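As you look at this complex, bear in mind that one protein chain is not there, while each of the others sits in place.
Should a chain be cited, it is by its letter among A, B and C, assigned in written order, with residues numbered from 1 in that chain.
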Amino acid sequence: MTVSIALLGAGRIGRVHARAVTSVAGVRLAAIADANAEAAGEIAALYETLVSTIDDIAADDNIDAVIIATPTGTHADLIEKFARAGKAIFCEKPVDLDSARARQCLAVVEETGARLMLGFNRRFDPNFQALKQTIADGKIGNPEMLHIVSRDPAPPPISYLASSGGFFKDMTIHDFDMSRFLLGEEIETVQASGSALIDPEIGKIGDFDSASTILTTVSGRQCTISNSRRATFGYDQRIEVLGSKGAVSAENLRPASIELATAEGFLRPPIYDFFMTRYVDAFAAEIRSFAENLKSGAAMSPSGNDGLKALEIAEAADLSAREKRLVYVSEIRG
Amino acid sequence: MTVSIALLGAGRIGRVHARAVTSVAGVRLAAIADANAEAAGEIAALYETLVSTIDDIAADDNIDAVIIATPTGTHADLIEKFARAGKAIFCEKPVDLDSARARQCLAVVEETGARLMLGFNRRFDPNFQALKQTIADGKIGNPEMLHIVSRDPAPPPISYLASSGGFFKDMTIHDFDMSRFLLGEEIETVQASGSALIDPEIGKIGDFDSASTILTTVSGRQCTISNSRRATFGYDQRIEVLGSKGAVSAENLRPASIELATAEGFLRPPIYDFFMTRYVDAFAAEIRSFAENLKSGAAMSPSGNDGLKALEIAEAADLSAREKRLVYVSEIRG
Amino acid sequence: MTVSIALLGAGRIGRVHARAVTSVAGVRLAAIADANAEAAGEIAALYETLVSTIDDIAADDNIDAVIIATPTGTHADLIEKFARAGKAIFCEKPVDLDSARARQCLAVVEETGARLMLGFNRRFDPNFQALKQTIADGKIGNPEMLHIVSRDPAPPPISYLASSGGFFKDMTIHDFDMSRFLLGEEIETVQASGSALIDPEIGKIGDFDSASTILTTVSGRQCTISNSRRATFGYDQRIEVLGSKGAVSAENLRPASIELATAEGFLRPPIYDFFMTRYVDAFAAEIRSFAENLKSGAAMSPSGNDGLKALEIAEAADLSAREKRLVYVSEIRG
Partner (left out) sequence: MTVSIALLGAGRIGRVHARAVTSVAGVRLAAIADANAEAAGEIAALYETLVSTIDDIAADDNIDAVIIATPTGTHADLIEKFARAGKAIFCEKPVDLDSARARQCLAVVEETGARLMLGFNRRFDPNFQALKQTIADGKIGNPEMLHIVSRDPAPPPISYLASSGGFFKDMTIHDFDMSRFLLGEEIETVQASGSALIDPEIGKIGDFDSASTILTTVSGRQCTISNSRRATFGYDQRIEVLGSKGAVSAENLRPASIELATAEGFLRPPIYDFFMTRYVDAFAAEIRSFAENLKSGAAMSPSGNDGLKALEIAEAADLSAREKRLVYVSEIRG
């Protein structure tokens, strides 16, 4: 059996997903839609598929599933439309920048019984998978403390930031999801501190560029997160977990594993400096997982609810940093 | 010119200081006092010095300085006594477990003009010194975010914890001092989360064994601290600093730098598992600094005020964790 | 312009090359031939190409080039046949196990003006490429001493070894090529020591399983090579180069960059344990290089002569180990 998937969005991430989809056996990229016809045409030509429209895709009985890689503001509407059209859905995170709207959208998903997977690609990184497996194998005992470092090489343009939903929803949200993924427990309280240390313009639009966060779970486990919009040495992505029997950590990755020794010292090259090179395996693996679950009927993971939980924590963090107080996630859940 | 130093306290740390003092040229270990005469006698025999008493040492005009390595509860009284006796003073941290009492004691130090150095030994660790120097050399630009990992191999006995002043004053206080030392700026707010994850008995006496802390400076720099009373792999002591131009980190140290490769993987030996082996160089260097400043007349550092500041942050952290709220350090200074 | 390439040999390496060929833009896998029709059919089905025969491929004017991935004993005959047929040729190393036969074959290549590339895949490994570039950039000054570690996870079957040409031609030949590639100078003398330490059966067939080699260039540069048929921790592939201004080294690669810390110590996972996973990028890059040079008309590298030089060194090494004497490579060149 071959499943047919349509791609919505022919931007940077859309291209990554197109390549991933077409490399999975038993999966067909059936159509692609984008407001930018030229971009859609390029991908269609590359992968020998058709340019179509959102409505036609929704109406096409031969299409089993869609990958939503359109701008964030369209996610909730598209999820609802395709849930009602009976398609399985892979959607880039987040469902929406507003947790109330996301909750509404997920209610539609539940009503329709649609199958939805959220694009938290980092869960599929081979190194973080190895972390998760090490914990699952009991090798560190009970996980107690988590530390996540997540830093961009350089800040995006102010124009991007202005509509990004703010630091915690745009950047830390991946780490919030990762904390739930690795600790396997819900977050109860959030304490965050945010500053604009890199660029005063970022402060002027009311956003942060540097933030520290403590998450505490119901049982008292703790997660610290250190984020910055600037790491001159590359895309800094590290995680460590301390448990009752030991600790496990995932290090940064670099394109070449060489070391130069001179009178200055011992120099290893910079690490990957772009999320699409750093997480190239993860992007392919998440689409492979979506396609396999599509074929096997297995439950989709991460789910829409995982997306909502991360969003709630992000809203709590934003509130904590702005109001300078500890915030219970339950305050957000309303 | 030879300076004469007397040692108060013949316990574990007293022995370390005795060895350090006797290895500095131009310094003489003139006397040792301890309620435990046998312990005092052993050190006296080993280093060919005399057993004496606190009062005799205070009255002895030939003694220039004292090293206070007695139980914490006696520090403030002894500092005051020897300040009034005109001696220079090296005192193990803290001045007192109560910041109000410490403030009172330091007022006496100021009145008498006594020279006082506090024993924050980690400032003298060669690796952390190298961190500090790297920052001072401008190699990472403006330091923005600090992360400190500080974990004991295993919890001390409950009896010790009961009179320790609590997790933040007993354990994290070193990290609070380190944050001020490396960032070169005062801490404005403290957010902390504490749990008893390792041993429920620790929770029963109202203490924590695992804690995460965010410190934010006046200018918005942030420091995250991850502490635990248990790290099965050794005494986990790491620091990293992110700056505008780069980052610098200090790694753990191990007794042997070997690696064993087998079908299981690549295994390096555990790190040092005891503060006295891990910080052996630091303990010697701080006493050397005290002795050299004593001879040269240079200002003592870390000062009594450094001790007070760290104590205030510790009290703020304790309050933050207990009352589940952000605490301004100025509340403590009150 | 699209170039058409035919694949000879549908074994393990043939499959790797088929995948590589079909992922290069502007290149078409036009046909596949193998004595084993089933194996050929599988690859043909997977990549939507045709099963053909050696003779038909040689006669087909629409085919521009061939990839020879057949058993070693057939290489020289096939190179001659396709050189005469006017095809460009990529051939797995070696040209032949006998340097005299290889020399004869390369004479045909020269006469016919055929373009020939030898499959020394390791030259295309991104890490070794980075080594080469670091040297070319002058960062270590004049390269003086080279050390190559090259070890298999476990010995192949005795049946394979019996027709492998012996340890130095089968295994070390890659390192001999690498020494010329990195030092950029011809080897003058060879000193080798070989033993059968792992399996006495290997000794019984007159082969070695463990060998150490010193190569000395005309100008006195030296290369040490440490080979073994057994490394329990994986496929051990490391290189370091010492130069007048510094040194550069390439480390082993592992599937996951995690570290587990327990009371036993700090454990990183084993490295890659198979040449096809370890050198997956290199295999793809060499075929890409062949295809690009095919299209652009650039000179093929490594050349047939590179293959011959490595073979001569291998024969010299074998002689050195067996006769327990230093051997001049010129003795082999006859």
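Operating definition for what follows: a contact is a pair of C-beta atoms (placed from the backbone, for glycine too) under 8 Å apart; a residue touches a chain by one contact, two chains touch by 3 or more.
What you see is a predicted model, and the numbers here were worked out from it, not measured in a lab.
Listed residues C:52, C:228 or C:262: the one in touch with the omitted chain is C:228.
Touching the missing chain, out of C:108, C:145 or C:280, is residue C:145. Screening C:22, C:74, C:164 or C:195 for touch with the missing chain picks out C:195.
Within the complete assembly, residues 142, 144-145, 147, 149, 151, 189, 191-193, 195-198, 210-214, 216, 219-224, 226, 228, 230-233, 236, 242, 244-247, 324-326 of chain C touch the chain that is not shown. Annotation for chain A: contacts to the undisplayed chain at residues 231-233, 261-271. The set of chain B residues touching the chain not shown comprises 126-127, 129-131, 134, 139-140, 245-253, 255-263, 269.
Just so it is clear, only the chains that are shown with their structure count from here on.
Where chain B touches chain C, over half of the residue numbers in use are shared by the two copies, so each contributes mostly the same positions. Remark: rotation between chain A and chain B after Cα superposition is 180° (nearest 5). Taking the mean of the C-alpha atoms as each chain's centre, chain B and chain C sit 58 Å apart. Contact with two or more other chains is made by residues 245-247 of chain A.
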